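This structure is in structure tokens; I'll ask about it shortly.
A single protein chain has been omitted; all remaining protein chains appear in their positions.
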Amino acid sequence: MNYTGTIKLKIKSQEISDITDGIEDIVKESGIQNGICNVFVVGSTSAIIINENEPMLVQDLKDSLEKVAPSKEIYHHVENAYSHLRAMYMGSSQTIPVKDGRIVLGTWQSINIANFDVDDREREIVVMIVGD
Amino acid sequence: MNYTGTIKLKIKSQEISDITDGIEDIVKESGIQNGICNVFVVGSTSAIIINENEPMLVQDLKDSLEKVAPSKEIYHHVENAYSHLRAMYMGSSQTIPVKDGRIVLGTWQSINIANFDVDDREREIVVMIVGD
Partner (left out) sequence: MNYTGTIKLKIKSQEISDITDGIEDIVKESGIQNGICNVFVVGSTSAIIINENEPMLVQDLKDSLEKVAPSKEIYHHVENAYSHLRAMYMGSSQTIPVKDGRIVLGTWQSINIANFDVDDREREIVVMIVGD
């Protein structure tokens, strides 16, 4: 058995937005009790990140990525290389178990989308659940 | 068909521990011959890492993460920002194929849990297998 849902949202440049509720709704709609949920963002300058969405920590992540893939550096891919690099370090999808009809997440784990591009974007997230 | 197992272990701060055997046992119990195995750690300061668990290399990983997300830096999220950051760079889950009743791993690939938190922890890892 499988079920797909889509989340679309407008997201500012460098914003990191919590989409856990939207994913939980799709899992509930699916009726799947046990299986695997894959959350994939369409677009090569965005990432899906599982962690605590706490404003101070989100700022720390932005500061850390600014050191690892600086926005001001000279790159070969001139437009937005740092956006792509940040997306690669964080990853374009996350996969989570579904148990007893719910995604398994710790108290401080939420599922977030990051838009690392230089502009605001409308992003599409595909949620695919496989199980029984 | 799906099957879930759980691994619980006590793990020291900054320890990286090999859980391959525990996962292989769960795959065997499942009876699933071919499918996908998702290994997910509950908790936002831990990560699941697939690589060689060789003490010298583990030290190199710790040294590398100390540069990327330093433990001594001043962060906005004061308690343990570096623990969260390291977890985000490594990722809270890994997904692996199951073929002929066994997880597919190269000779030097093992599945490890890392506890990046400032304290020792008891951690729970959910292993979910979907297939036939």
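Per-chain residue numbering starts at 1, and chain names A and B are given in the order in which the chains are listed.
In the analysis below, a contact is a pair of C-beta atoms (placed from the backbone, for glycine too) under 8 Å apart; a residue touches a chain by one contact, two chains touch by 3 or more.
Please read these numbers as outputs of a predicted model, since none were measured by experiment.
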Touching the absent chain when the full complex is considered, from B:11, B:26 or B:50: B:50
Touch list for chain B against the chain that is not drawn: 34-36, 49-52, 54, 56-57, 59-61, 63-64, 68, 89-91, 94-99, 104-106, 108-109, 130-132
Absent-chain interface as seen on chain A, which is shown: 1-2, 4, 36, 38, 40, 42-44, 68-69, 75-78, 81, 84-85, 87-89, 91-93, 95, 126-128, 130
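By our rule, only the chains that are shown with their structure count from here on.
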Chain A and chain B: spacing of chain centres that average the CA atoms, whole Å: 19
